[in-house]
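Below are the structure tokens for one structure; questions will follow.
Every protein chain but one is kept in place in this view of the complex.
First chain written, first letter: the chains are A, B and C, and each begins at residue 1.
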Amino acid sequence: MARHLYHCPLRWADMDAFGHVNNVVFLRYLEEARIDFMFRLKPEGDGPSFSGGSVVARHEIDYLRPLVHRHAPVTIESWVTNLRAAALTIAYEVKDPETADSPEVVYARASTVVVPYDLKAERPRRITAYEREYLEKYRDDAGPGGLVA
Amino acid sequence: MARHLYHCPLRWADMDAFGHVNNVVFLRYLEEARIDFMFRLKPEGDGPSFSGGSVVARHEIDYLRPLVHRHAPVTIESWVTNLRAAALTIAYEVKDPETADSPEVVYARASTVVVPYDLKAERPRRITAYEREYLEKYRDDAGPGGLVA
Amino acid sequence: MARHLYHCPLRWADMDAFGHVNNVVFLRYLEEARIDFMFRLKPEGDGPSFSGGSVVARHEIDYLRPLVHRHAPVTIESWVTNLRAAALTIAYEVKDPETADSPEVVYARASTVVVPYDLKAERPRRITAYEREYLEKYRDDAGPGGLVA
Partner (left out) sequence: MARHLYHCPLRWADMDAFGHVNNVVFLRYLEEARIDFMFRLKPEGDGPSFSGGSVVARHEIDYLRPLVHRHAPVTIESWVTNLRAAALTIAYEVKDPETADSPEVVYARASTVVVPYDLKAERPRRITAYEREYLEKYRDDAGPGGLVA
């Protein structure tokens, strides 16, 4: 039940005219975490890869606290809550982890349904056994916020 | 049961390296539709306004079909599915409406929970009677896709 | 000596935390104006097209006045100041034109060197006679601000 950790750098322009990181930009952060999680898996031989084609079928996101630009990255924890034949669900928490000086601060909780896609054939494809083995290491039925998905 | 219509212009750079409008950019389109819907409501006298402060508490979005850049705008239909004391839910369909030559094409269905916010006091505020009267015109319990929310 | 006019829609999120349209976003507006100008030219038969591949080799931009989000688009005037064998220079003014009630307001002046590119061969290509004929209609040696380029 490992969790994938991504330390997501903020950009100053991620803030909008209200002076907070804009809600849409959080989805960009999730994309970066997802790419760091999924696109780094090298294809097996001539096999397909997530980086070669993946489609987002659904997002859900709850915003809990405003986030303001700072030089330190924000942490995104990702894991897999659902693994089907041709789709997986990734859950995330966007947070500053607990330190000696301060408690954990969670900015957002979210989940995304991803469908591996064959760009040439222009249709979804099945998750391979090789990919499944990798994703199972990050499998946890608990959804974001500790709820069962 | 009016629906608010926004004709959302695309930008070429909204496409990503897969050659489709990136999933995150759809949320940007929803923001534009929401602003066109909510921020245009002039404040009543010295009263508060949505443009003066609004926070997104939650998004849900289902992607149904890929969208490719073209010069014609895409239509976003918006309406209000839930109206509480200090929060409202907006539902949307991102689509090309039916024409004489072609059936309706829906690219995405989504909903957003918005909380009016008092930026000076730094806390949520209640929806005023004046705002409620405006929003009620767009009230429809049916969520995106015709499901009851 | 025609000028190409593009009415560029703003997005609320084009503003940054200082409450103005961010300087980087002006380059995005120029891209939209350029695409409206260049990508709309249909290819001649099986010939190449700007939309099939174009590379930006250089930008220069001067910011004259801050621009704040509004629902009305901003006007971008574009023309060609230099037309070589395999490169052209486009000049722009980002402005609100003069009206009965108000004088012209210029927000930025800029120019871009564009190189048509053959994506398959992975190298620059020459401007065709057909493309040249189109571009010549917008030719004006005067650079942005009325200076000779």
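Note that contacts are C-beta pairs under 8 Å (C-beta built on N, C-alpha and C of every residue); 3 or more make two chains touch, one makes a residue touch a chain.
For clarity, every value in this text was computed on a predicted model and none was experimentally measured.
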Chain not shown, its touching partners among those shown: A, B, C
Chain not shown: contacting residue from C:H7, C:K42 or C:R58: C:R58
Contacting the left-out chain in the complete assembly, out of A:R40, A:R123 or A:K137: A:R40
Residue numbers in chain B that touch the chain omitted from display: 12-13, 15-17, 19, 22, 24, 69
Contacts of chain C with the absent chain, listed as residue ranges: 18, 23-24, 27-28, 31, 53, 55-63, 66, 119
Residues of chain A (touch criterion as defined above) contacting the omitted chain: 9, 11-13, 28, 31-32, 35-36, 39-40, 71
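We take it that only the chains that are shown with their structure count from here on.
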Same-site or different-site touching of chain A by its copy chain B, using the half cut: same
Inter-centroid spacing, chain C versus chain A (mean Cα positions, whole Å): 37
Chain B and chain C: spacing of chain centres that average the CA atoms, whole Å: 30
Whole-Å separation of chain centres (CA-atom averages), chain A against chain B: 24
Junction residues of chain B, two or more chains touched: 28, 31
